[in-house]
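The complex appears here without one of its protein chains, the remainder shown in place.
Up next is chain A:
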Amino acid sequence: MEPTLSGPVSIPVRAGIGLRPPHMALVMDEKPDAHWFEVHSENFFGGIEMIGLLERVRRDYPVSLHGVGLSLGSADGLRMAHLEKLSRLIERIEPGLVSEHICWGAIGNVHLNELLPLPYTEEALDTMVERVLVVQEFLGRRILLENLSSYLEFSHSTIPEWEFVAALSRRSGCGLLLDVNNVYVNSINHGFDAEAYIRAMPADAVAEIHLAGHTRKEHLNVPLLIDTHDRRVSPEVWALFDLAVRLLGPKPTLIEWDQQIPDFSVLQAEAALAEELMHAPIAITA
């Protein structure tokens, strides 16, 4: 089958929905209301059927490709085979945005297949900057990098996370995918001011926002939030999103839900809530 797409379609400044395999058929058959979709790139690396399905979705909606497996922060080099697969998928799907994470997940031949935190050191920053430059050169486009949820901090970190994120964008020219839920989760887990984090983000560089639900781990001495993507966005995260919209301006915003995936209508309702905040008139406070 020949590609029938007619050039990339950019992602609108609206609330989109993370599209996961359980809803693919529904989206193709019923073409439900949604401003745009984001998918995990790796779900479409193998399997002709899967890529064919995504092409069909892409004919009807703008699509963003979100990677979870490139392991940009690995000390021992870039995973070129993975990058080549991503490149082929981009050629075929012509996504509006391409994103990855500020993290690592593999070392040597071992892939832990998770988004693992980096130490926030000059060495890690140099590594990330260099990798992002190579990837952007290879793909011939700017990519977005996302801040991640984490459950530990390394004692030899020397740079606050928000400064690390901002510096990565400044030095590599990459855009930022600001996950507001991840900011909140980390602010609780590591004890920092979530609002200050948002204020430290370069507004021009932030090209997308993520929203998702998290879970609190019980029976521990201190609160520990886990980025489970298995429920609605929490009130605290909505409040932080509201602040982010005011400070950074409205951005393409995505509802992520990856476990215990609900009816599509629930995702639409979450997206509608995000839309309300994105397009609300700025309140004048006395």
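The rule we apply is simple: a residue touches a chain if its C-beta (ideal position, glycine included) is under 8 Å from a C-beta of that chain, and two chains touch if they have at least 3 such contacts; residues count from 1.
Following the convention adopted for this analysis, contacts and distances are computed from a predicted model.
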item: Chain not displayed: protein name in its UniProt record ("ChrR family anti-sigma-E factor", "Transport permease protein", "Putative DNA-binding domain-containing protein" or "Cytochrome c"); value: "Putative DNA-binding domain-containing protein"
item: Of A:15, A:34 or A:70, the one touching the omitted chain in the full complex; value: A:70
item: Residue among A:82, A:210, A:229 or A:251 that touches the chain left out of view; value: A:82
item: Contact with the hidden chain (one of A:108, A:140, A:235 or A:281); value: A:108
item: Absent chain, residues of chain A that touch it; value: 42, 45-49, 69-71, 73-76, 79, 82, 85, 104-114, 116, 118-119, 121, 123-124, 127, 151-156, 189-191, 217, 220-222, 224, 226
